[in-house]
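As structure tokens, the structure follows; a few thoughts come after it.
Of the protein chains in this complex, all but one are displayed in their positions.
Lettered A and B in written order, each chain numbered from 1.
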Amino acid sequence: MRHVWKTLRMLLIVCICFISLVPFYILLVLSLNSPSRNFYEGNMFVPDFSLANYREGWEKASIGRAMINSGWITIIALLIIVVFGAMAGYAIGRYRNKFNLIGYYIMIGCMMIPAIIITVPLYSLMIKLHAINTLWGMGCVCAVSALPQAIFIFTGFVRQLPVEIEEAAIIDGCSKWKCFWKIVFPLLKPSISAVIILNGFGIWNNYAQAVFFLQDPKMHNVPLALSVYFQQFAGAHWNLMAATAVIAIIPVLVVFLIFQKNLMSGLTDGAVKG
Amino acid sequence: MRSKKIGLHTFMAVPAFVLYGLFFIYPLCKGIGMSFTNWDGLHPAQFVGLQNFLDFFHDKRALHDVITTVVFAAGSATLLNVVGLIYALLMNSKFKGKSFARMCIYMPAIISPLIMGYIWYLLLQPQRGFVYHMMLRMGKEAMFPNWLGSFGSVMLTLVLVNVWQYAGMTMVVYLAGLQSIPVELYESAKIDGANGRQCFKYVTMPLLGTSIRINIVTNIIGSLSVFDIIMSLTGGGPGYQTESLSIYIMRMCYGSKTGYSTAVAMILFIIILVPVLISMRLTRQKGDD
Partner (left out) sequence: MKKHIKGLVSLALCGAMATGMFTGCGASAKGKGSNGKVELTLFTGKIETIDSMNDIIDDFNASQDRIKVTQEYQKDASSVIKVKFAANEAPDIMTTYEQEYADSGKYMDLSGQKQWWDRLNPEMKDMCTDVGTGKQYRVCTNTTNAGFFYNKEILKSVGYDKFPETYDEFHDMLTKIKDKGITPWFIFGSEAWHLGHLIEFIPHGYIKQKYGTIDAKKAMLDNDKDKLQYGDPNGAMATFAKNLVQLKDEGLINKDVLTATSDNCVQDFVNGKTAMLSNGMWVLSSLQEADPKIASKIGFAAYPSYMEDMKPVVLNAEDSGYCISANTKHKKECIEFLNYLFKAKNQKKYCEAAGSPSAFKDVDAKWAPENIVKQVKDVTENSVNIGYTNEKPAGFSGDDAGRLVQNLLDGQYSPEKFAKEYEDAWNAGIK
């Protein structure tokens, strides 16, 4: 009886994984097909293993430059989210004064406001700050849209950290400020990786804001470069579109694989107790 | 040892607040101000009071979009939670390749919506897509559902695609909740003679409270502001039948009703706020503020 249940469960899990992966497999097959091949003819599951699409996509889509841009934007945004978010989470979690709590609840409330209504005022602001077509400007915009959720997670985690550890450090002559960086911040590591995982991909894939704030083609990020490339060259060429799409996914996937263990432990220790 | 004097460290939230204030609250205030004007983005704005909000209730297209949005969100938020929980329960057991399986389920959530839209259209396009061709090979093409055929079926398709893409995220939060339940609790329940179902009902569910809360709240927010999935699969069509309120706001904003679009956005905010507050209250636990 137990065995039957176990086999059934394994089967279900395999099915779920299969459903989740089918689109990726199709993308891969398409990207490896030669241009002349009709996808729906012959064996749909075995590609031609032609790498020409990758070469052409890489050369024409300026995807390399776009990945560097996306990479910088993601790093800048994540730095802000993690450093400022953790600091804010610590202050809000430990010192529940009016100032902190009001700020906290405003930010949580703002998570529910459709961001489109700030587009025009934000655009004017970005011009005044000379932030259009800059990676740091785009990084700030991305960071700000992720900050409330990050603070939500950090606050929850800080609240459940035992105060005793900090107290011991302070008795040893450590300032509260130093104590945060030396003791609390390292303890936040799991939730930091959770925040990175939950937000990083969205920032890498940002299109809605990038379309306004990254006008200069040299500053285009990955989704912008892809959308331009699809329109300019790839048209009906599914194999080229798929190949560039795969190229764009690879760095995301690598980072994901590195962080995925931390993601689990981060969430176990942090967010859920929020 | 709470220090009595107000130290520097209590203001560590300031940099985050400053940044958020500058890049979100400040433009937001201007945006909210726009909702009381007839600004079209070109001519000087005129104050029209609450006219935009009153117009909304006579706007047939907008009211239909509210229905679309709510139907989608009801289906998607519910299913996401159920599917996410089932996935998490399955993944919480010990088996070989567990981390691989988790990765598979989470993967759809990391792909850009732009690419996702292309893939889904390639898969599901009626009479041309991959699924259709597979069924054609099996001689079952007549069974290919015309998912665009009716409002019900097209909404169902959109909900299912959304669940497919984001179930991984919901699962991760549930999984984290499941793993934080001490094993001893299950052991003592078993000693007391509880069977699997009873364990789930009396041990798992109560202790999953916080995960449920996080998931319900985030899924309500996400589903009610749905944009990408609908835009890439149907473009809100045919006509305006599957247009969500977010898409409507976007089209009005870049059309010439910028002021009106911000008013609709404020209404969408209320539409999101109400169920969020209700679900927060329903899932309220000891120790929450």
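Definition applied: a residue touches a chain if its C-beta (ideal position, glycine included) is under 8 Å from a C-beta of that chain, and two chains touch if they have at least 3 such contacts.
Note that the structure is predicted; figures quoted are calculated from it, not measured.
Asker: Which residue among B:56, B:186, B:202 or B:240 touches the omitted chain?
Answerer: If we include the chain that is not displayed, B:240 is the one touching it.
Asker: Return the single residue from A:58, A:72, A:99 or A:212 that touches the missing chain.
Answerer: Once the missing chain is taken into account, the touching residue is A:212.
Asker: Of the residues in chain B, which ones touch the absent chain?
Answerer: Counting over the whole complex, chain B touches the hidden chain at residues 7-9, 11-12, 14-15, 18-19, 22, 40-43, 121, 125-128, 148, 235-241, 252, 254-258.
Asker: Which parts of chain A are in contact with the chain that was left out?
Answerer: Touching the chain left out of view, chain A contributes residues 80, 83-84, 87, 119-120, 123-124, 127, 129-134, 136-137, 140, 175-178, 211-212, 215-217, 224, 227-228, 231-232, 235-236.
Throughout what follows, only the chains that are shown with their structure count from here on.
Asker: With centres defined as the mean C-alpha position, give me the chain A-chain B separation in Å.
Answerer: 16
Asker: Residues of chain B touching chain A in their complex?
Answerer: Interface residues on chain B, with respect to chain A: 1, 3, 6-13, 15-17, 19-20, 22-28, 30-32, 34-35, 41, 87, 90-91, 93, 95, 99-116, 118-120, 122-123, 130, 133-134, 164, 168-169, 172-173, 175-177, 179-180, 210-211, 214, 221, 225, 246, 249-250, 253, 258, 261-262, 265-266, 268-269, 272-273, 276.
Asker: Which residues, counting only chain A, touch chain B once they are in their complex?
Answerer: 9-10, 12-13, 16-17, 19-24, 26-27, 30, 39-40, 44, 80, 84-85, 87-88, 90-92, 94-95, 97, 99-100, 103-104, 106-107, 109-114, 116-122, 125, 140-141, 143-145, 147-148, 151, 163, 167, 170, 176-177, 180, 198, 201, 204-205, 207, 222-223, 226-227, 230, 238, 241, 245, 248-249, 252-253, 256-257, 260-261, 263-264, 267-269, 271-274
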